[in-house]
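The complex appears here minus one protein chain, its other protein chains still in place.
Now for subunit A:
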Amino acid sequence: MIELDNVAYSYGGGELLSGLTLRLAPGSFHFLTGPSGAGKTTLLKLCYGALVPTAGHARLFGEDVRRMDRDAIALSRRRIGVVHQDCQFLDHLSVAENVALPLTVAGEGGGDLEQNLIELMTWVGLKSRAEALPPELSGGERQRAALARAVIMSPEVILADEPTGNVDWEMSQRLLRLLVELNRMGKTILIATHDLGLIRSAKSQVQARVLRISNRKLQSAGADL
């Protein structure tokens, strides 16, 4: 689904990532860890086409990112749900409208979706906050709203960048459970985090692979956890 083949990325100056190969198979669950500034966010951005590798090839659903035009990138985003640590919303629209935003921009809408939206809001525990504006939400509520927004198009892949960075332990467990549930429904999950506790608690619920960025390379870190 998402393949990085011998990819390097440099922001100018030295290379941040180099010789990096990653293949996200359908239904897999990956953690991406590493120290701050190691390039976790950069790696995720390479995975959803926000950055183009400076060397090597990144392929989204079999298509080389370099050969995709802006519209193709936009269309691929509808198959990849992204959750950021500091998730951004359209602050003038209600939470429900924000969650439904991917449908709006894709030009989809209708009766069924209304019901789906309610179910989704219930699933992330935000049904009572549907009419609130994003600035009125707490950190945990924002993360859950962002997760709901990321999955409303029923994407094949969900990329989460420090989804539990701003929330307490209990909330992070709740988010993790939602992500594990999504994985059980067949979604591919990649979570970037430096929270080892989160990874440990995930291991008891799901078959997760742990990748670590160290020294510009990607290493499998399954054994020491």
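In the analysis below, contacts are C-beta pairs under 8 Å (C-beta built on N, C-alpha and C of every residue); 3 or more make two chains touch, one makes a residue touch a chain; residues count from 1.
To be clear about the criterion, contacts and distances are computed from a predicted model.
The protein name that UniProt records for the chain not on display, among "Phenylacetate-CoA oxygenase subunit PaaI", "Cytochrome-c peroxidase", "Cell division transport system permease protein" or "PLDc_N domain-containing protein", is "Cell division transport system permease protein". Set against the missing chain, the residues A:Ala8, A:Ala132 or A:Met153 yield one that touches it, A:Met153. Here the missing chain is touched by one residue of A:Ala25, A:Val105 or A:Ile118, and it is A:Val105. Checked against the hidden chain, the listed residues A:Ala8, A:Ala50 or A:Val206 yield one contact partner: A:Ala50. Taking the complete complex into account, residues 49-52, 70-71, 73-78, 82, 84, 88-93, 97, 101-102, 104-107, 109, 149, 153 of subunit A touch the chain not shown.
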